[in-house]
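Submitted below is the structure of interest, expressed as structure tokens.
All protein chains of the complex are present and in place, except for one that has been dropped.
This part shows chain A:
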Amino acid sequence: MQIQLNEVSADYSVGPFRKTNVLSELSLSIEQGAFTAVIGETGAGKSSVLKLVNGLLLPTKGHLQVGEYTLEKNVDKQTLNAIRKNVGMVFQFPENQLFAETVYDDIAFGPRNFGFTEVEVERLVEEASATVGLARHLFTRSPFNLSGGQQRRVAIAGVLATEPEILVLDEPAAGLDPEGKRAIFDMLKDLHQRKGLTTVMVTHDMDDVVHYADDVIVMAKGEVKAHLSVAELFNQEALLKRYRLELPEVLRLKQTIEQAKGQPLRAHPKTVDELARAMIEEGWV
């Protein structure tokens, strides 16, 4: 499914103070099957964009197109429900939403809400658990006595179990150890490739962007400042500097080597291994 925002503005009203335009006149288009990273400083409005795509935050102006559905100010309940069914949203620290008595029931919560039959629910829960690498014998356990990493998997499985066509994630690996983090991202990448899921992910970590995303949306102060491919982004140093974005590790390394060598490397390595290989091919080492 494609996502398209047309001059969308949105804000939160808390009591008397309306935050004026947390998002202002955003236009944006995310292709079907893309793996898109959203980056930007804290408070830039990244999470708000994700909520917009799921109809948890409604536009005050403009409209957005999610697949065949249109979301606008006065959207009706059916459309909203249909959109939520098609867009799976993984919140930051999703393990905080766990509530059911057993892991199985928690994962089944979404599918049951969206009206799948018990037979389908069983299949969906099993599939989703397998995808996130959750062993069957955990089904009867209480989600509250699992480890943090396992809880995170249960929470993500709970979202995947509704079989969304779009997956939006807010810092899905925040607070996990490097290994747990890699496992989650590898799983997402695999899912993205296997099922052609349109994936949109907010992250703070540029290394994640290089490793996993195809294109990047740079946000600042409630606006989209740039939407470009990952390779392009790291060639635009001015842009990176202006929005105070860090270079990922591999590019910092590459730059240092290039400076020492006095000439640019032709390849665009995404990992340190690839960098090493490129240097060997060039005959630099």
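Quick notes on this one:
Simple rule for what comes next: a residue touches a chain if its C-beta (ideal position, glycine included) is under 8 Å from a C-beta of that chain, and two chains touch if they have at least 3 such contacts; residues count from 1.
By definition in this document, contacts and distances are computed from a predicted model.
UniProt lists the omitted chain of the complex under the protein name "Energy-coupling factor transport system permease protein" (options: "Energy-coupling factor transport system permease protein", "Acyl-CoA dehydrogenase", "tRNA modification GTPase MnmE" or "Fe-S cluster assembly protein SufB"). In the complete assembly, the contact with the undisplayed chain comes from A:Leu98, out of A:Val8, A:Leu23, A:Leu71 or A:Leu98.
Interface note for the absent chain: among A:Phe35, A:Phe109 or A:Tyr212, the touching residue is A:Phe109. For the options A:Arg84, A:His227 or A:Lys270, the residue in contact with the chain missing from this view is A:Arg84.
For chain A, the residues touching the chain absent from view are 13-17, 51, 54, 56, 81, 84-85, 87-89, 91, 94, 96-100, 109-110, 113-114, 144, 158-159, 162.
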